[in-house]
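Every protein chain except one is present and positioned as in the full complex.
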Amino acid sequence: MELSLLEQAKKLFPLCRSITGNGLRKTLDYFEDLHPDLNRISFPTGAEVFDWLIPKEWNINNAYIEHLETGKKYADFSICNLHVVGYSEPINLVMELEDLKSKIYTLADQPNWIPYVTSYYQKNWGFCMSEKEKNNLPEGKYKVVIDSSLDDGFLELSHAIIKGTTTEEIFFSSYVCHPSMANNELSGPVLLSAILDYVKKTYKNNKYTYRFVLLPETIGSISYLSLNYKKMKENIISGFNLSCVGDERSYSHVQSAYGNTLSDKALSAALKGLENVKTYSYLQRGSDERQYCAPGIDLPLCTFCRTKFGEYPEYHTSADDFSVVTENGLNGSLEVMKSIIDAFELGLNPSVRTYCEPQLGKRGLYPNISKENNNERHPAQTRMDVLAYCNGENSIFDICNLTGLNLRTVVDEINILDFNDLIINNCNK
Amino acid sequence: MELSLLEQAKKLFPLCRSITGNGLRKTLDYFEDLHPDLNRISFPTGAEVFDWLIPKEWNINNAYIEHLETGKKYADFSICNLHVVGYSEPINLVMELEDLKSKIYTLADQPNWIPYVTSYYQKNWGFCMSEKEKNNLPEGKYKVVIDSSLDDGFLELSHAIIKGTTTEEIFFSSYVCHPSMANNELSGPVLLSAILDYVKKTYKNNKYTYRFVLLPETIGSISYLSLNYKKMKENIISGFNLSCVGDERSYSHVQSAYGNTLSDKALSAALKGLENVKTYSYLQRGSDERQYCAPGIDLPLCTFCRTKFGEYPEYHTSADDFSVVTENGLNGSLEVMKSIIDAFELGLNPSVRTYCEPQLGKRGLYPNISKENNNERHPAQTRMDVLAYCNGENSIFDICNLTGLNLRTVVDEINILDFNDLIINNCNK
Partner (left out) sequence: MELSLLEQAKKLFPLCRSITGNGLRKTLDYFEDLHPDLNRISFPTGAEVFDWLIPKEWNINNAYIEHLETGKKYADFSICNLHVVGYSEPINLVMELEDLKSKIYTLADQPNWIPYVTSYYQKNWGFCMSEKEKNNLPEGKYKVVIDSSLDDGFLELSHAIIKGTTTEEIFFSSYVCHPSMANNELSGPVLLSAILDYVKKTYKNNKYTYRFVLLPETIGSISYLSLNYKKMKENIISGFNLSCVGDERSYSHVQSAYGNTLSDKALSAALKGLENVKTYSYLQRGSDERQYCAPGIDLPLCTFCRTKFGEYPEYHTSADDFSVVTENGLNGSLEVMKSIIDAFELGLNPSVRTYCEPQLGKRGLYPNISKENNNERHPAQTRMDVLAYCNGENSIFDICNLTGLNLRTVVDEINILDFNDLIINNCNK
């Protein structure tokens, strides 16, 4: 991968993505060019996917409102693609400012930001502007143009399956249906792409099978599940929905429906000890975990964010840009996901080879002079704590939970113990 | 039912109830007149009921103390039946005030109230007065009269079984052994009577079988169980002991022995979000849950109160009257019990018909314009939360617990979803 995660996100930023159409298509093209393992799946307009129908494909060339008297353009789509309500039908008419105003969405409490609004499943049209710009619109008549199309076409998505020595799968999903916003949602796809890269380059003989999917939110995951849910239910032991993973403000875990899956344990372990960790219950869901964890689907999946969707002021506005998303933010997310993958590939249920504590001293893994004082952390405490819970039944994630240690720390310790022949790694759940 | 709950309680108030005798008998007559389903069961004095013997039947005509010098009567039973210690043996003698005082019970910290005192299982007699009245008794000799009888007779109770399409039973119990006190305990019997009415009138083809019983506390429930406990253990899936359900101060849940029965879940769900909800552990029990949840009996039952017995100042005194019990208080209790019955009858384990989320928009159950802002509750959030947990395994009560929603809210939502053909209702536990 030549470009950094941040550079990739910046490159993809201008495209006008939606749940269908050319912006989505070009975004998928980009990732498929990077990863030959990614393959396109298309669903034609009108196809039934569970309780839903694939909608018409939406494309748009241009949109603006023009003050007739002065010829000045406002809410110009060519300047910012958030100016038009997503899935707006084509329109070309002249209106009085007063009538037009009811079709313009703004954010009263953020007068300089343009909101992000859509109307996928009900024919509609509209514009989005900053409150300030709307208030400054000159009186008079306006030409109102939305040069869009809603035609039979396709909903598209890309997925990759990286086979392992077992059919058990680790699953990653992110979405590519948002126009020019950075954290929600270019951070997710570029992170997913980096994870795919990490698995391929680090683990030549990966034990687990990895499934990756980039799709439009909701209708995309429903479509994908409608084709694959039986196999997915059979094979997936842990999945992560990736969304809003590019800022530096916090680390967030949106739990699965009951907060008790292997993924919940894994993410909780990986975030242990990091700064500003927040755990949200499934009641605060809002992304594709809604589909993956729905009754009847019930995949063992949770959602990973830096600052959760809906919890940062710039969410779903024009201010969600590269002042929010940073290279550090994206890389912090990647480190978290790497630690989880490393734990799985290391063998999830390590077992110490000895009865009682092994003699660490003779292996140079323990200080030989014993000067135990009050309340000091023993220099080999982490090592002994990890050993104390490596019983072949606790998962590495359980060990983190039992010891309070971060997943990366535990993975590193187990590697040292393994190198010293003190551990048996078992690759079973 | 012609009279309101409050009017019924007022009508029954003057009767001198005890664990046996004519006051109890007339109270049962009243409810049997209202409900032909209620049938009398009688246990003769001396009968063995588990570890207990049915005591003699107690009846009383009159009781007072009369100051010989002035002829003035005090502690006059004909004015307030709390003046005599329950189960007092007949007495007719002349005593000095000093000797008499040791047989008069008062409440030092509530000098205007008469306490409620009984001595069922040890021959005894005594009077109850306000501290103030006792202190003002004139010096001298008193004629002391208790015109009572303790004879072989019967302990009586009434029960009804309303058959359903399954033999699984919902059970309600309350008691009718207290003399003139309103909350403890006329509120319980009139609520039970209203529940019986609700089941009969609302559910013509009720799924569940309903068992109702009105009895004297402790010895009555022990007697009833001694006849029926095998069938009750076999059939009862949820039971509620109703006591002190007439005031407006709070809603209380006295948990079953381990706090984990279907009844505990049901009551907790029904009280969720109401004002001043209090949960008490079984260690704070004190009513017939003591028998229903005893080892060997172990029915899935908890106790429902507004303000719990022992937790309001007027408890077991002459001040427990219709300044404590109100129509609003009684009706609030009825609404709670109705929501539980409605949940059972609706089908306890609803299951959504679709895979993934259903498309609510096309059914008019979801807003079509998406303007997700920060931290706002989604207009369809309640609906989506209910759907997210309708997996055919969670009970409606579990769904309340998982979502934090009140039982009535969830029942109403499931009815809407059911109407829209989105739900399969299963009437299994």
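Residue numbering begins at 1 within each chain, and the chains themselves are lettered A and B in the order written.
Keep in mind that, in the parts below, contacts are C-beta pairs under 8 Å (C-beta built on N, C-alpha and C of every residue); 3 or more make two chains touch, one makes a residue touch a chain.
Since this is a predicted model, take the numbers as computed values, not measurements.
Interface note for the absent chain: among B:W58, B:Y210 or B:Y315, the touching residue is B:Y315. Annotation for chain A: contacts to the undisplayed chain at residues 351-352, 354-359, 361-362, 368-375, 384-385, 387-392, 402-404. Mapped onto chain B, contacts with the missing chain fall at residues 50-52, 105, 107, 115, 117-122, 124, 218, 221-222, 225-226, 229, 257-258, 282-283, 285-286, 290-291, 293-298, 310-313, 315-316.
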